[in-house]
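With one protein chain removed, the remaining protein chains of the complex are shown where they sit.
For clarity, chains are labelled A and B in written order, and residue numbers in each chain start from 1.
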Amino acid sequence: MKKSLYLLAAGAAALTLTVPGMAIAGEAAGNDTLNVVVTDDASQFNPGVTNTYSDIMSLYQIYERLVYYIDGEPVPQLAESWEASEDKLTYMFHLRPDTYFQNGEKLTAEDVVYSINRRCEESPSTASKFASVTALDENTVEIKLTRICESIFSSLASPGMGILCKSYCEENGDDAFLKPNGSGAYQLKEWVKGSQIQFEAFENYGGGKAPIEYLNFNIITDSSTALISLENGENDFMLNLSASDFALVEGNEELTVQTAPSHSQAGLVLNVQNGVTADENVRKAIACAIDRDAVNVVGFDGTGTVATGSFEDFLYYDGEDYTYSYDPEKAKEYLAASEYAGSDITVTIKTSDNYGDIVPQVIQQNLAEIGITANIESMDIGSQSEDWLNGNFEIIYQAGSEITPDLSESLYSAYYSANVWSASAWSDGRYDGQLDAIMAETDTQKRTELCCSLLQEIMATANEIPLVVKSGNIVYRTGLQNTYVDPNGMFYCFKDFSWE
Amino acid sequence: MRKRRGEKAADFCRKFSRNKAAVFGFAVAVVFILAALFADVICSYDKVTTQNIVERLQSPSAAHWFGTDQLGRDIFARIIHGARVSLGVSFLVVAISVLVGGIAGSLLALTGGRIDNLVMRLIDVISCIPGFLLTLALVAAMGSGIRNLMLAMCIRMSVGYIRVIRSFVLSVVGQDFIDAARISGMSTRKIAVTHVLPNALGIIIVEAAMSLSNTILSIAALSFLGLGIQPPAPEWGAMLNEGREFIRTYPHLIIIPGIAIALSALAMNLMGDGVRDALDPRSGQ
Partner (left out) sequence: MFSEMNKYIAKRLVMMIPIVLGVTFLVFFIMSLLPGDPGRMILGMGAKAEDVAAYNHRLGVDRPFLVRLVSYIGDLMHGDFGISYRSMRPVSEEIAACFPYTLKLAFAGSIVAYLIGIPLGLFSAIHQNSPLDFGGTFVSMLLASIPQFWLGLMMILLFSLHWKILPTSGIGSFRNYIMPVLVTALPEAAIMSRLTRTSMLDCISQDYVRTARAKGLPRAKVIWKHTFKNALLPIISTLITSFGVSLGGTVVVENIFSIPGIGNLLLTAIKAKDVPIVMACTILLSLIYCIFILLADIAVAGIDPRIRQIYLKKG
């Protein structure tokens, strides 16, 4: 009660104090400011908390990681160089000398050890990869792994692996993440909760001060509104423009669109353990019934590419299409061969607000053509994940991003019987033998071949039906230099961006 | 002096028809209701769901009066059949709430005592939660979807009706003819049906007419926020939500359902206002 009244009073005070006077965000975008549209607010600036886009984007500015990950290759960031042992179980990282945190303290190997250990405590799946992390001297860190793990670099490059200042964190506890202290190119200036996150360039950034002095994240949830704010000069940069709005930007000389294939794939997940979709013929019928070109045109305005299921945008692409192509006649044959031949089949497609119900509606019509009735249930993403996890689904539509670009790791975590968490995989251990062989293989080439053949085998069961690989894009004010399109759609670091 | 029923009705019609705005509202409402009733005659339901990728996102034309949406479906057909969903749900919600409110309200007023007291305290509590917030919280807890949405709306509306009807009945109960009926040994239920309800009818009609537009708007708003009706059923608020992405490139996807919502809500508002004025004994003097 008392608190509420206090809040009321505080609110009233704020009301009287702050009506006019503040500058309009980015009214005249000078050469020293970059205004970026983000779709949500940060929760805090803690590498261990990555709930929102803004969390991740902010972590990328404030903290550095040992490496970057670009086009499937690790690139030096905090670590200047590294070497691996013969058995690929020990890595030695050499840090960039003379690196300072934003509070002036020097960054040492101890800080790296502290940060990685802290991350391992928070995330059991990360912890399972690391056997030990030791500081050999002020600028050298030794990492020992529990098993051969090619995804180690992508793990180290993830936003959760931002390097923290040990003494600062120990002194400030949770407050260390409201007033963050990293070694990144930008430091937090002010956080207007729910509206704006302001950064300014860090003077002593180890990689050289960023060309753009001020960086603002302005929160706008709606994509169309975000574009309008770019057109009228409020903002300079946005990501993931809705495909239908492309035409609007093309005619505008002040704005530039940049596109690239993303790691984000729209697809269906089928329940192989229960219900009608447990019948392999039913699943194959569904796979053959779907016109993925139509899905691309209607759902993504034709900007995506029809998925092949073989991770073509990753390292492992072998040029083959692992999926079933559109063939309603074949679909009917599969249906006739199923145990449900002749009877009415009804399935439910669960989608969420985040993914929309347009694509499910296309599929609904496709399935109607081969005599399957599909209902669509649109739910919030939390409930959808919960149903997915608990096996309470027949078909799930999702358009997620496959962040780890290591196929063996993804297969191992999804299909190894002890790891199976979803009803779209089998818990009878049918692939355990193959997976054991993959995980023991040290030769990269052979490992990839084994992975691809296993993936092909799994895809043939139609437990998952990849639909469209989405295209990623950014829109920015013409004149902005050194931009790039991140395939995950959120890992942007603005340290090299500059105005012409 | 109480007027005879026929006279009353004629009086009502005369006053109502003199109110031009109300007549306009009535006419528009009739058009919408006819569209909802005869939707299948006007165009088949197939047109609502059939997708045609070749014809997607067309502007209004002779073939598609209101154009087509992103799945190539005919928007005219969706608006017409959408009337059935949007208005149908709203009417149903109001009808159920009126029924619940009318029965519960008069029973509470006539029985009184501890139950009345208890229920009224509960209602006091419920009415302290702002209406839209209550619906939002209920839908959040029960999950989205048409059935839960209707249930949440009914709970919110009934509470209001119970209050209005109860206090109205209480004001009637003190009057002589009820006392007379009680003395002559009539049961509570019979008193409610023969004496109280006919008197309460006017106030019920006014309340119902006025809250119809509110219901239409609330349901559309919830669908717009993604908490309402499931596809491929056409609902105006959901159509607006689906079209939101195309607000710049194909504004007809936003403008047309918006007009349908606004026009039907306007019709209900004007009509409700007219009904209230016509039932008011002081008006038209």
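Criterion: contacts are C-beta pairs under 8 Å (C-beta built on N, C-alpha and C of every residue); 3 or more make two chains touch, one makes a residue touch a chain.
All values derive from a computational prediction rather than experimental measurement.
In the complete complex, the hidden chain is touched by one of A:Ser195, A:Thr373 or A:Ser427, namely A:Ser195. Contact with the chain that does not appear here is found for just one residue of B:Leu34, B:Leu133, B:Ala180 or B:Val193, B:Leu133.
Of A:Thr305, A:Thr348, A:Ser383 or A:Gln456, it is A:Ser383 that touches the chain left out of the display.
If you put the missing chain back, the residues of subunit B touching it would be 20-21, 121-122, 124-126, 128-133, 136-138, 140-142, 213, 217, 220-221, 224-225, 237, 240, 244, 247-248, 251, 254, 258, 261-263, 265-266, 268-270, 273, 282, 285.
Against the chain not shown here, subunit A presents residues 1-4, 6-8, 10-12, 14-15, 18-25, 40-41, 43-44, 49, 51, 124-125, 192-196, 218-222, 225, 228-229, 231-232, 234, 353, 380-383, 385-386, 388-389, 413, 421-422.
Note that in this section only the chains that are shown with their structure count from here on.
Distance from the subunit A centre to the subunit B centre is 44 Å, each centre being the mean of its Cα atoms.
Interface residues of subunit B, counted against subunit A in their complex, comprise 49-51, 53, 56, 70-72, 143-145, 226, 230-232, 242, 244-250.
By the touch criterion given at the top, residues 222-224, 227-228, 242, 244-245, 247-248, 294, 297-298, 353, 357-358, 360-362, 364-365, 375-380, 383 of subunit A touch subunit B in their complex.
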